[in-house]
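The structure appears below as structure tokens.
For this depiction, one protein chain was excluded, whereas all remaining protein chains were kept in their positions.
Per-chain residue numbering starts at 1, and chain names A, B and C are given in the order in which the chains are listed.
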Amino acid sequence: MHELVLKNVDKIYPGGVQAVYDFNIEIEHGEFIVLVGPSGCGKSTVLRMIAGLEEISAGDMILNGERVNNVAPADRDISMVFQNYALYGHMSVYQNMGFSRTIRHEAIDTLHEKVMEAANVVQLEPELNRYPRNLSGGQRQRVALGRSIVSSAKVILMDEPLSNLDAKLRVESRRALATLHQQLDNTFVYVTHDQTEAMTMATRIVVMSGGRIQQIGSPYEVYHWPENIFVGGFIGSPAMNFIYGQIRDGRFVSDSLDLEIPDELQKLVGSYSGKEIVLGVRPEHFTNSSNQNHVPISAEVTNIEYLGNHALVYLMLGSHDCIANLRLDGMGAEADTSELYIDMNRVHFFDPETEKRIRLEGAS
Amino acid sequence: MNTGEKRLYVENYLSQRMILFWLAGNTIYTLLYVNNVTVSVQMGFFVMLNIALSLFAFLIAVRQRVYLVQWAYAGIGLAIFQFARLFWIPEELTNPILLYMQILLVATSVAALVGSIICIQRSRERQQYIDEHNINPVIMQK
Amino acid sequence: MQIGLSRSERAFKIFALTLVGGFSLLAFFPVVYAFSASISGKIAYETGQVLITPVDTTFEVYELIYLDKGLWISFINTLFYTVFGTAWSLFMTITGAYALGKRRLLFRRTFNFLVVFTMWFSAGMVPLFLNYTSLGVDNRWGIIVAFGVQAFNIILMRSFFEAIPHEIEEAARIDGANEFQMLLSIYMPMSKAAVATIALFYATSRWNGYFWARMLLQNSTELPLQVYMRILIENFRWMFDDMPPDLAYSPDSYIFAVLIVSIIPVLIVYPYISRHFAKGVNLGGVKE
Partner (left out) sequence: MQDELDREQNQLFRVLQIILNDYRLYLLLLPIVIWYGLWFYKPLAGLLIAFKNFQPNLGALGSDFVGFANFETLINGAFAPQFWRAFRNTFVISLYGFIFGFPIPIILALFFSEIVNNFLRNVSQTLSYLPHFLSEVTITGLVLTMLRNSETSTGILSSLLINIGLIEETTKVVQNADYFRPMFIITGIWKEAGYSSIVFFAAIMAISPVLYEAIKVDGGNKLQEIRYVTFPGMAPTLIIMIVLRIGRMLSVGFERVILLYNANTYETADTLATFVLRIGLEGGNPAVGAAAGMFDSIIGFGLVVGANFISRQISDTSLW
């Protein structure tokens, strides 16, 4: 049985603005779901609806087999880590962590045990008597996490919990969170606008845009099999390059390109012959080594950024700005941009009207 | 379940409440007193003393909450003082006011005493735990 | 049903609205009642028929008030005290607060302490009174000058001035502004809200001032409205003993009418100022 199910959920604000359209997901116990999307895409609204802080305008939310649309947040068996942690300033770390049990009038002994356990997990034992104002950002974040652990809720919701940390700490916390998830027997639902966070931690990613789900899938799936132009462009950094062109005689033709399409992909584009199409190429699928399926291109290199073991090469392909990510081998190597190829086995085609990835009937 | 460990983190609300009860009871007592005795210099000083005591008791309550054992002794002082006052009630007062005042004095005295003894007991447990486990004083920092 | 709201919360909200609404209406009620009572007929008022709306409406009291020269003189006096007094207080407060807020002022902490100290300690009524009489505060101008400044307002103004970024002052100095120009053309325009708030505080305290005016003013033509009103309330019994018993209104109505006359100016400006002052009050938690 699924632990948390959202079925046809809509959110319409009193002013008539619709923030979320037809949201559907089934979440298993123990998953780490990351809702990702640009700001204003409705991901936080979804999270707040799950928490019960926002009303669900239409559709059902089912938690552990029960419809909980009208259940108060406190009775939903969830807990939440807020973006700025929402720690109670007048309470020590210990009190903050035990708070969800304090207000349920639980015996102080069980509370103490739970808090000590959680403090151990988030490594806050030496700070238990301190007040939030005396803690660093990372410590506060761990307090907020500890609070969720103490509450023993099955589902822990997190609203961009790492966004207030500096870059280095964010990387560390990312790993810590992933480890924690393996350690704990909880379901995490996590909201972020940072696709790196999504890729590194999630078991499944929900990509959202404009209040709609664009794709749900594992990090591998959303990266390699983006459902549409948005997902392709949003997931991955630098973003996927999109080149607008046409299919002519089984070849992809744009203002500056005339690419041969390998046989395996011919079936895909067959029905688009003579029509507009969008070619999606990930930066790393530009190469400077020739190979059977590597199709040569002529491009104007406008800039090169060296980043250690790889280089970002900015190209003009006709009227299209593109970025290529070239591997650099050996010490002091400079990027050889004299000949550039596209790995045609790895490219995607998208329909310019529906913006969907073109795929074979019945295939993924 | 280790009581000592718990004392490290959970504040001593019980003692605090007891002392605050003293404060509330003493305020009622003061009001009863000033409204029922003839005005004189004794009454004036009685009022001033009680204002000072109230502020002091408040401080004691806050300090006992964080297991400061010296302030537990101050709390016992408060209890003894309140008990001793039983024998200082002016003779002009009659029942039922007299009775109310006696009840208030005894009740507040007992409350302060119990609160302070609890505080002593608990801070002892706490200190013991700290000594046994060689706890770094940093942990105790607020 | 909104899920964010549990039943306890809804009950609480309804309860809150009723209670707060009730309190507000109750706070306003006496003013409404006073007006109704002032224009009600004698019989209706004395038999307790007037509750909210007037009964047997008659405006005779107001005719009487219209003819009361003393009342109008005191009314004009109060206007005078309010206008000039507020201007004077504002001048003192703004110049003082400006200087006290400057870090480079010599003995700044001492001066500030001496101002704050006045909030917590005062010589007491007798030395103050003797001082006022020895300095000749028994006339209009004396009253205006002697009751100039309230320490709280200086602190309020000062913290406002201090919140203005240092760079602005430096920029103005480079542009060649001197101290007076700086205060007039930079600091004051930048703290309009605070000046308005403080002006409001001073104006209300001038308009409402009673005790010292009564103690100090010698000449009955200089009395402010509050003092005149109070004397009227104290003496109203014998005032009406001389009057014919078949008045159309009750003596109480006359008192109410006078009170209403004193309230009306406040009511007129109130809608304009009520927006302003909340802002200023919230600066109340200032520290020295």
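By our rule, a contact is a pair of C-beta atoms (placed from the backbone, for glycine too) under 8 Å apart; a residue touches a chain by one contact, two chains touch by 3 or more.
What you see is a predicted model, and the numbers here were worked out from it, not measured in a lab.
Novice: Can you list the shown chains that the absent chain is in touch with?
Specialist: Touch partners of the hidden chain, whole complex considered, are A, B, C.
Novice: Any idea which of C:Leu79, C:Leu128 or C:Ile186 touches the chain not displayed?
Specialist: Checking each option in C:Leu79, C:Leu128 or C:Ile186, the one touching the absent chain turns out to be C:Leu128.
Novice: Just checking the interface: what residues of chain C touch the absent partner chain?
Specialist: 4, 6, 8-9, 12-13, 16-17, 19-21, 23-28, 30-31, 33-34, 37, 45-46, 48, 50-51, 91-93, 95-96, 98-100, 102, 104-106, 111, 114-116, 118, 120-131, 135, 146, 148-149, 154, 178-180, 183, 204, 207-211, 215, 226-227, 229-230, 233, 250-252, 255-256, 258-259, 262-263, 266, 270-271, 274, 278, 281-282, 284-285, 287-288
Novice: Please output the residues of chain A touching the missing chain, sorted low to high.
Specialist: 51-53, 72-75, 78-80, 82-84, 86, 88-91, 99-100, 103-104, 147, 151
Novice: On chain B, what residues meet the omitted chain?
Specialist: Chain B touches the chain not shown through residues 27, 31, 34-35, 39-41, 43-44, 47-48, 51-52, 55, 58-59, 62.
Throughout what follows, only the chains that are shown with their structure count from here on.
Novice: Could you give the separation in Å between the centres of chain A and chain C, each centre being the mean of its C-alpha atoms?
Specialist: Whole-Å distance between the two chain centres: 60.
Novice: Could you work out how far the Cα centre of chain A sits from that of chain B, in whole Å?
Specialist: Result: the chain centres lie 57 Å from each other.
Novice: What does chain B use to touch chain A in their complex?
Specialist: On the chain B side, the touching residues are 1, 5-6, 8-10, 136, 138-142.
Novice: How about chain A: which of its residues touch chain B in the complex?
Specialist: Residues 92, 94, 108-109, 112-113, 115-116, 125-126, 128-131.
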